[in-house]
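The excerpt is restricted to a subset of chains, each kept in its original location.
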Amino acid sequence: MARVIVDVMLKNEILDPQGKAVEGALARLGLAGVTSVRQGKSFSLELEGDIDESRLAQIHELAGSLLSNPVIEDYVIREDVR
Amino acid sequence: MSRHTDTVANAETTPELEQPYSELGLKTDEYFRIREILGRRPTSAELAMYSVMWSEHCSYKSSKVHLRQFGDKKPETEALLVGIGENAGVVDIGEGWAVTFKVESHNHPSYIEPYQGAATGIGGIVRDILSMGARPVAVMDPLRFGAADHPDTRRVLPGIVAGISGYGNCLGLPNIGGEIVFDASYQGNPLVNALCVGTMRHEDIHLASAKGVGNLVILYGAKTGGDGIGGVSVLASETFAEGGPTKRPAVQVGDPFMEKLLIECTLEVLRAGLVEGIQDLGGAGISCATSELASNGEGGMHVRLDQVPLRDASLTPEEILMSESQERMCAIVTPEKVDAFLAICRKWDVTADVIGEVTATGRLVIEWHGEIIVDVPPRTVAHDGPVYERPFARPSWQDSLQADGPERLARPSTAAEIRDTVLTLVGSPNLASKTWVTSQYDRYVLGNTVLAQPEDAGVIRVDEKTGLGVALATDCNGRFAKLDPYNGAKLALAEAYRNVATAGAAPLAVTNCLNFGSPEDPDVMWQFSEAVRGLADGCLELGTPVTGGNVSFYNQTGSTPINPTPVVGVLGVIQDVARRTPMAFRASDDVVLVLGESRDEFAGGEWAHVIHGHLGGLPPVVDLGRERSLGELLVAASVGSLITAAHDVSDAGIVQTLVEMALRAGVGALVRIPEGVDPFVFLLSESTARAVVTVPTSTLGAFESLAGDHGVPVTRIGIVGAAGDDLIVESVYGASATWTLTELRTTADATLPALFA
Amino acid sequence: MSVTMRIGVVTFPGSLDDRDAARAIRIAGGEAIELWHGDADLHGVDAVVLPGGFSYGDYLRCGAIARFAPVMGPLVAAANGGLPVLGICNGFQVLCESHLLPGALVRNTDLHFICRDQRLRIENAHTLWTSSYAEGQEIVVPLKNGEGSYVADESTLDMLESEGRVVARYIGVNPNGSRRDIAGVANARGNVVGIMPHPEHAVEALTGPTTDGLGFFTSLLKGLVEA
């Protein structure tokens, strides 16, 4: 059993209205000194068996096509083996 | 095994076992009735089923004795194809078409989790419509919130609206209307009512009954998880677990895409003739579906509960029986059609499993891994629940409330004061533009929306070839109902009826959602009984039968109940939607006419509420005979192409009606107060049975004589466009009141975004 | 003798405006052919409309999963070979995800789904889908989306402008924060067009705000007959 987490974030140059909205709300609720908020998505995949090179490559491939859209988003893969 | 299963055999050998029936919301005498029915103690699974099915929500135990009036006072009608008691009523609209519609509440869940609560409210009512065999074609959402500027309203409103929008839009159902009303009495108790309407050919009507011994029971749709356990009954089934309590979420999460698949898949299996009986899974999940199907059919069913596909493998059988996981349906299918049924489910990627069969035993038997855990007469679960005659009494405060009328309130007495008062009202939350909300709803999808909010009624084309269509409106003024619940319910009916007729459709049938406080409070129970009596009497008088509805009790914070809110939905038929009457002023030089009579009636109205924060007195007099005449006139005028626009008069009176007609069109009008009438009363009173229409000079004579035939008083008050981009009212205490459309629009549009954006 | 043009309308499981697109095609004088997402065959249609809706629920990104549907294989190949394809709303999103059109569609700036009657200007009347309009013509059609904000990097936007591939632009109000008010774009060849607002909801006076949307469908039929 393995777990892989794929974090997807909007590229920096793409406007993030959700992050902006949260930033405003945090300030209104009294959290001082917030200079920026970005909102992203994360996918937590539970997989049977181990993650070998080829499987990781496959996950990278899917993270860059299905889970994120490279035109607007970047992704990072965190392996989280328990 | 970490825990044992409580089987029927076990129950027989351990008659004295203490059972947590009161934690499950059952009264001691109810528990003993169950023991009497079964001749032994119930198993834990049986106890779960009875407790949830005998809850207020599922058994209508407090309301049943009153709701009977809808049947007893049912008007003579040929239109009703399926009446109260099924998932939704069905009416005949002619040309072989039938329509089913119903409104339901999802109040409490929407307070806890606004987005999901409201979303699953839409999901649930859509499945009710689907289970009748109809294609859902539109939704509406009557909503009530606390004070507009209260912080909690800011928490719940955007979430509720987003939930309705997120779920309804994703299903592809146009949202054609609803209500958004703010009143402090709903603080902590927002009302989320959801209405769905569906259409079908007569031969496509299906019922929830398990007919045909040997036929199979198929559960299809989403897998079963721990959703909403404890949502129907009071308690989660943690008391059953011996290895420590499990915490199950009371919140149900909706998956609108799954529901969309369920709609398409269900319609395909129905149209392919593969289904003998069908039932949606809503409150009380499998407990409700199996017991109702069995009770309505052959009377017997054998279910293998371990065949239910689970999302969470740790669920106990009791939890599976009580789960309110969304997007599930149950169908009765003959053995030779099962393969074809499953093939269509595969096409739509919908999970489907045979979980049992119809039997002739007269018992609902449920098996869990080879052991019998339920063996009950299904009727005792589904239909023979407890019935209460709850005590009710006219509240001690009712007289003083009614005695404190609005006569003592200071009224505007110059044109300038009228001008300011109107601007204040136009920008007040209940009258302001609701576009910030309704622009989040798709009103175009399916391509059959002929009228949608903010029009008086939503109008949907049913048949593209002939133009046959239906119109729907929902209404209720909870303040009127508080002042006088009997007439308040009639007033709600009258307003919805008038709205449908205003659009040019003939009112045909009624649905309702009765939102009240605790039935254990005799004051509330009196309000409830009066409202039901009023609605039943009103429907009889108008000839529009109640086809179904829903009751929501316990809407209160502490001991303070909400204003009684009997939301009434009226459905009307229009033979050719091309002749529907919109509300916008159409052509300059059309004559503006008021239909009906204006009296000095302000109690419970918007003026008293907004300007004075006052509630007291007796609500406007309701005269259903006049409503009927007005309705018939409006429909006849539409048929005869005599009028160009019509808009009903209700909240804040004729002036608000004129403002809305002008803003909708972007064209003003020049209006004059008739001789001998008080301008304030004429402009702002909320007398019933009135509408404003515009008539081209070419048909003016014909229209006025038609009105005479119907006995409806007509007053010419002005001319469309005669004041350019202004709305001008002349003869207001010797002067004119003028509003520019720009200032009216800015005022009306600013309020909701300022509060919620 | 003119033969009726066969225009495919793809139904994904969560498509919503497929019936409307078919109705628009019929009103424009064409024959609408149902295409199923799971069927990797275009059945010889003369053009394809990818309709609005939520193709596969679109909880991930709109159009992200639809891009991998069986029908998309032959569709992408045919589009690259010149087959006329119109993507409306979700269809536009699918075309971007499939890289048949540049850029992407992201969450509306105000974070709400928005349904309104939207004024547009037709910027390019030379595509197969817009030839019935006059260049610069202003039209009003419904707009309804939650993720309709068109984004692309500056160089892509400049390229689209310089090659005249911005097909329609929002005027009056930019409802969703689209870069440079872009409402629709075309591929280089002009056969593939994506448009966020819904011309198929503006083809009947009774149900639409206007009948301005019909031009998208008559353009194609005219073009196909002339071709």
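By letter and in written order, the chains are A, B and C; residue numbering begins at 1 in each of them.
Quick note on the criterion: contacts are C-beta pairs under 8 Å (C-beta built on N, C-alpha and C of every residue); 3 or more make two chains touch, one makes a residue touch a chain.
Not measured: the values here are computed from a predicted model.
Colleague: Would you give the formula describing how many of each protein chain the whole complex in this file includes?
Modeller: A x2, B x1, C x1
Operating definition for what follows: only the chains that are shown with their structure count from here on.
Colleague: Draw the chains as points, connect those that touch, then say whether the picture is a line, ring, star, complete or other.
Modeller: Line.
Colleague: Just give me the whole-number Å value for how far the CA centre of chain B lies from that of chain C.
Modeller: 36
Colleague: In whole angstrom, how far does the Cα centroid of chain A sit from the Cα centroid of chain C?
Modeller: That gives a centre separation of 30 Å.
Colleague: Could you check chain A for residues that touch two or more other chains and list them?
Modeller: Correct list: empty.
Colleague: Spell out, as numbers or ranges, the residues of chain C touching 2 or more other chains.
Modeller: Each of 110 in chain C touches at least two other chains.
Colleague: Chain A touches which residues of chain C in the complex?
Modeller: Going through chain C, the ones touching chain A are 60-61, 64-65, 68, 96-97, 102-104, 106-111, 151-153, 177.
Colleague: Quick check: in the complex, which residue numbers of chain C touch chain B?
Modeller: 13-14, 16-17, 19-20, 23, 38, 52-54, 56-59, 110, 112-116, 142, 144, 146, 198, 200-201, 204, 206-208
Colleague: Can you list the chain A residues touching chain C in their complex?
Modeller: 10, 13-15, 17-18, 21, 66-67, 69, 71-72
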